[in-house]
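All protein chains but one are shown in place.
Moving on, here comes chain A:
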Amino acid sequence: MTRFEESAPVKGGFSFDLCKRNEMLVQKGLKPSSYLKTGTTIVGLVFRDGVILGADTRATEGPIVADKNCEKIHYMAPNIYCCGAGTAADTEAVTDMVSSQLKLHRFHTGRDSRVVTALTLLKSHLFSYQGHVSAALVLGGVDVTGPHLHTIYPHGSTDTLPFATMGSGSLAAMAIFESKYREGLTRDEGVKLVAEAISSGIFNDLGSGSNVDVCVITKGNREYLRNYMLPNLRTYVSEKGYSFSKKTEVLMTKITPLRELVEVNEGGDAMEE
C-alpha cells in the first residue's frame, strides 16, 4: 500500500520555505525592498442610524507624496465598506479579494452580506500570512443584525468598537474622538465629527494629507461622499505661467554607420555539387 505524505495546505497562506534563505541574505547585508505605504488617517464611528467611515487621500512613498487624491474607502458590498491603511497594494488586493468572495457568497446564500462574514474572511487571510500582508483595516457596515464597526490588524487580530482610528494619523484622530464622541449621534453630528478627526490627522500627521473622504452607511442606503472636504488647495499659482521650451543642449553630432556596404560579385565560383 502506498502512503501519501501530507504537504503544505493547498489554499494560500504564508509559505515559510524561503525564510531561512532570507535571513541569511539579510545577514550578508541585503536591504529589503521598499513599497508604497499609505501613511494614513482612517476612522469609523457608529451613530444613531448606522456607521460613518472617513479617510484622508494622501499616498506616500517615503517622504514623497505619490498620490495627492487616492481612494482609501473600498467597496466590499452594497452595505459594507472598508478603509485601508498600510501598504497600498495589500489593502487593495485584500479588499478586492474579499469583496469578490462576498459576492459569490451572496449568490450562494441568496441573502445580503453580513459584516462579520467580511470580518472573518479578512482576518483569516491576514493571519495565514503572518503579518506579511501589511493591511490595517477599519471595516464598517449595516446588515440585518444592525450596524457594526471593526478594526483589523495586519497580523489578523480584530476589535469591535463604537469608534476606531488606524494609520499613522490614528493618534491625532483618536484625540478628537475621545474628547467629542458620545452615543446616539445624529447623521450630521457624526459626519462633522468624522471630518474633524480626519482633518486633525491631515494637519498634524505628515503621513496624511489632502482631502477628506466620508462614507455614510445606514439600513438600506449608503452615501459615498468622495472629497467631502477640500481644505488643502494650492496656495500659489503664478499668473504668467511657465513654459518648458528648452530642450537638451546638442553639444556634438556624430554619425557612425553600423554596416559597411559590401560589393557582391555575380558569377563567382559556383558551389560545389
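Assume contacts are C-beta pairs under 8 Å (C-beta built on N, C-alpha and C of every residue); 3 or more make two chains touch, one makes a residue touch a chain; residues count from 1.
Criterion: contacts and distances are computed from a predicted model.
Enquirer: When one chain of this assembly is omitted, its UniProt record names it as which of these: "ATP synthase subunit b", "Proteasome subunit beta", "COQ7 protein" or "Septin 3"?
Expert: So the chain that does not appear here would be "Proteasome subunit beta", according to UniProt.
Enquirer: So one chain is hidden, and I want to know which residue out of A:L18, A:V144 or A:V237 touches that hidden chain in the complete assembly.
Expert: Looking across A:L18, A:V144 or A:V237, the contact with the absent chain belongs to A:V237.
Enquirer: Quickly run down the residues of chain A that touch the omitted chain.
Expert: 39, 58, 60, 63-65, 68, 168, 202-210, 231-238, 240, 242, 244, 246, 249, 251
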